[in-house]
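Quick one: this structure, given as structure tokens, is what I'll be asking you about.
As you look at this complex, bear in mind that one protein chain is not there, while each of the others sits in place.
Order of writing sets the chain letters: A, B and C. Residues in each chain are counted from 1.
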Amino acid sequence: MRRRVAIVGAGITLFRRRMLETPKELSFEASKMALDSAGLTLKDIQSVVSGSAPDAFDGVHMKGEYYLDGMGAIGKPHERVYVGGGTGVFTPIGGWWNVASGLYDTCLCVAEEKMSPLHPHPQYAFWSIFDQILERPLGTTLLWIFSLEMRRYMHKYGIKEEEIAEVAVKNKGNAIDHPCAQLGAKITVDDVMRSEPICEPVKRLDVSPPSDGAAAVILASEKVAKKLTDQPVWLDGVGWTLDSTHWTNRDLAYPEYVEKAAKMAYKMAGIKNPRKEIDVAEPYDPFDYKELHHLEGLQLAGKGEAPKMTVDGVTQRDGDLPVCPSGGLLGVGNPIAAAGMMKICEIFWQLRGEAGKRQVKKDARTGLAQAWGDLMQVGTVTVMRS
Amino acid sequence: MTPGLSTRELMFEAASRAYEDAGIDPRKDVQSFVCCTEDFWEGISITDEYMPDQLGAVLRPLCTISSDGIIGLATACMHIMSGIADVAVVESHSKISDVVNPDEIASFGYDPIYTHHHFDADPRFLAGMEMARYLKDTGTKREYCAQVAVKNKKNALSNSRGVHGANIDKGIVMNSPVAASPLTELESSRGIDASIVFVLASAQKARKLGKHPVWIRGIGWSSDTPVVEDRDFARAEYVEQAAARAYKMANVKSPASYFDLAEVDDTYSYKELQSLEALRLAPKGKAGKMVDTGVFDVDGRLPVNASGGSLGVGHLLEATGLHRTLEAVMQLRGQAGRLQVPRAKRALVQSWRGIPTATGAVAVLGN
Amino acid sequence: MPILEKITQQSQARHWTDSIPLEYHYTAGVAGEEFRRELKENGRFLSSKCAKCKTTYVPARMFCPSCFIEIKENTPLEKPGYVYSHTTVNRNRTGEPVDEPLTMALIKFEGVKGGIVHRLQVEEANSVSFGTKVIPILKDRSERTGALTDIIAFKPQ
Partner (left out) sequence: MSQKITSYQGHEITPDEVKQGKYLDIVYKFEPKYSWAAGVAISRFLTELKEGKIVARKCHKCERILVPPRMYCEQCFRPTDEWVQIKDTGTINTFSISHVGTDARRLKTPILVAVVDIDGASPGMGILHNLGEVEPSKITIGMKVQAVWKRSEERQGAITDIRYFKPIES
């Protein structure tokens, strides 16, 4: 009943703090690049799945309707999938069910975010993700919830800020090789430690920037994919999970929702020992500690052990388990949904051996991309194979 | 209005009833949950945060589809067809009574550069312009639109959910205040509150769960251009496309004679006519006359919006499509009470996402 | 099983009133910038023609939504537009009644896809009809920014 689904093309725009393009135009640029790279035209596409985070960024109510012509969705079945920050990785999952179900043979999946319209700062939109009666009156910011989680994580496993800073150093360094990156830079742990505290323990360089950008992939059924390319990348496992709304009732030290989502994807892909079987991973890194947190949830590191793995260099591009070889959100930028899709694109290029200067040293056959979202609540996971 | 329940409590009320009806435990039996919402209708950015607990979906796959409930049903179907679920749940709701300035929110859906910021008008200006052009291009008489409101509001009097039911004539409808000429206020549906939950199951599982399965035989959805200036106002092209997909899947060759009843979009009176033509339930330009002569009355050849539709019951934002589906399911199960269409076996449901969209969905249901 | 305890008195039901004040600064986009320049400097509407399907669009577009290729050919429209459809509303976007009913129209141009939605300045609402030729009432060049607010309204030619 379930059909095998492949990624056959990918596209991405520059990620920048402010772009001239409208959300439609950004979507067009990424979609067109994905079509061109797959050798397809819009006529070959049967359905469209889009992803974008809150309407409060782009500044259009029901933005899934507004931008759809930029995604080539006129006259086509289009659905916008939405799980907060998890949306980027969830967008190709939406495409996956369009194709795996047998309903469509080709699906264009586009993620777009234009955060710059919101003034004075895109961060403001995050105030309205909190409970309107019990939390917003306190003047909540997204930074609070991250710093509270980071503190709890550090406390439970005795992790030092310096160890966490290694992630920012690695990812911003990796991003130097990404032509679309916003914040690629060679920095040191000291730079991170000395950057201004914004919401302690979170400091300026622990955080990814707000950005504008779009990214896209094209999915095809097995039959179509084999006709199109001799290098399909198979989307063999997908998983997603949402935890309770009541984030203050949970142990913030461990992302159980990521574990559940990962196990769903691993089961589907037939992965028994993820640490051995996954060759390259792009976990979600809007904050540096999040990469570590997620590696543990993904079962790629034991609980509290991801920092040591990072310090030991295991997660470097030439390491045993390269993590965020793209440069991640910390380096490439964080146009929310598009950033998750950037990770899908990266694994696609890594598994095809097309990542150029970013290509990991080991022979990567199986890759993983993951995103997180909402109130420390959503995990979205995909497992891909060459 | 539902002033005594929060959105989440309203959802729990609907979900617990749906699960009891299906005989399932959401903590064990459901593999996927789908919610259809839009942020600004809720006053929350990222509304899926507030969805899992009251649906029994904690630590389970749940996602938002920012669209109408029928597209949510289509998503659940795809989850079942791709083998990741044998039972899936779809929820959508309206809590419009929580929203103080809904017209301003609806306006915010227009293109910010070209269709919004340079004037300050009731967002239904688009409905008025569409209706005017529809009447002109099809030669439909203006009073036929009023008859849609007359019919649906009358039908709603027999529906326990029919908040906006009324026994009025065309004169009252046409003389009610102008919303966006020629559209009047009584031809424009009003928002109400509700949460609607559906439990979907694979064929195999449905047979085990027994009770009263209603089958989704075909489903389709489509979007016309979001650029309102590019559209043909006389036609609902998105409905034509969505219907073509649903009919193909259900192998419906002659829709006009296939169905026993239809629940179609009547957000505004003229929308019902436009939709009936796009669904091929009426020839182009003939839907108005057919409504006027009673073809689509409860006792007519094809009852359309026997429930009262959005004009008679109320508009439910993204849950509108689920409302239509609910009314059709009750009919197919023979549980529609005073609304019951005799021997109803095949039903058509269709929805539109409202201004300023050109997105809609169609489902073919049967027992 | 549904909730066992319900609110039975209005006075026990609490409401929480708040808003989300948002301010946006939109960019007009790649094609929008071109459109803006033409409107600001020459008071004309810039259109785009797809090299493949030959469709002309207004306002100018960066890409053809059906052929899905970039559009490079932009030309200002020379001829006046016409009323494709029109309506009169009595409320503003917050739902408040307005003093003077507001007549709105979609102005289209012969042979061109798309158009401009704007206010129509007419003595009597019923003096407009489908096809009426209209021209924009432009602000003075020195006051123009290139946004559609440069046009006060359209009026019959």
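By definition in this document, a residue touches a chain if its C-beta (ideal position, glycine included) is under 8 Å from a C-beta of that chain, and two chains touch if they have at least 3 such contacts.
This is a predicted model, so every value here is computed, not measured.
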Among displayed chains, the one left out touches A, B, C
Of B:9, B:232 or B:297, the residue that touches the missing chain is B:9
The listed residue (A:53, A:345 or A:383) that touches the chain absent from the view is A:345
Had the left-out chain been drawn, it would touch chain A at residues 10, 12-14, 16-21, 26, 29-30, 32-33, 37, 59, 120-121, 123-124, 126-127, 131-135, 137-141, 143-144, 147-149, 151-152, 155, 178-180, 196-202, 213, 244-246, 248-252, 345, 349, 352, 354-356
Listed in rising order, the chain B residues that touch the chain left out are 2-9, 12, 16, 19, 25-27, 40, 43, 52-54, 56, 58, 95, 97-101, 104-105, 108, 112-113, 116-117
It is residues of chain C that touch the chain not shown, namely 1-7, 12-28, 30, 32-33, 36, 145-147
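Heads up, the rule we're going with is that only the chains that are shown with their structure count from here on.
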The distance between the C-alpha centres of chain A and chain C, rounded to whole Å, is 35
Between the Cα centroids of chain B and chain C the separation in whole angstrom comes to 27
Multi-chain contacts in chain B, i.e. residues touching at least two other chains, fall at 43, 112-113, 225, 227
Residues of chain A that touch at least two other chains are 22, 56, 59, 69, 74, 125, 128, 132
Chain C contacts chain B in the complex at 1-3, 6-8, 10, 13, 15, 17-20, 24, 26, 28-29, 32, 57-59, 65, 84-95, 102, 104-106, 108, 113-119, 125, 130, 147-149, 151
Chain A contacts chain C in the complex at 18-22, 24-25, 28, 31-32, 35, 41-42, 56, 59, 69-70, 72, 74, 116-120, 124-125, 127-128, 132-133, 136
The chain C residues in contact with chain A across the complex are 16, 18, 20, 22-33, 62-63, 65-70
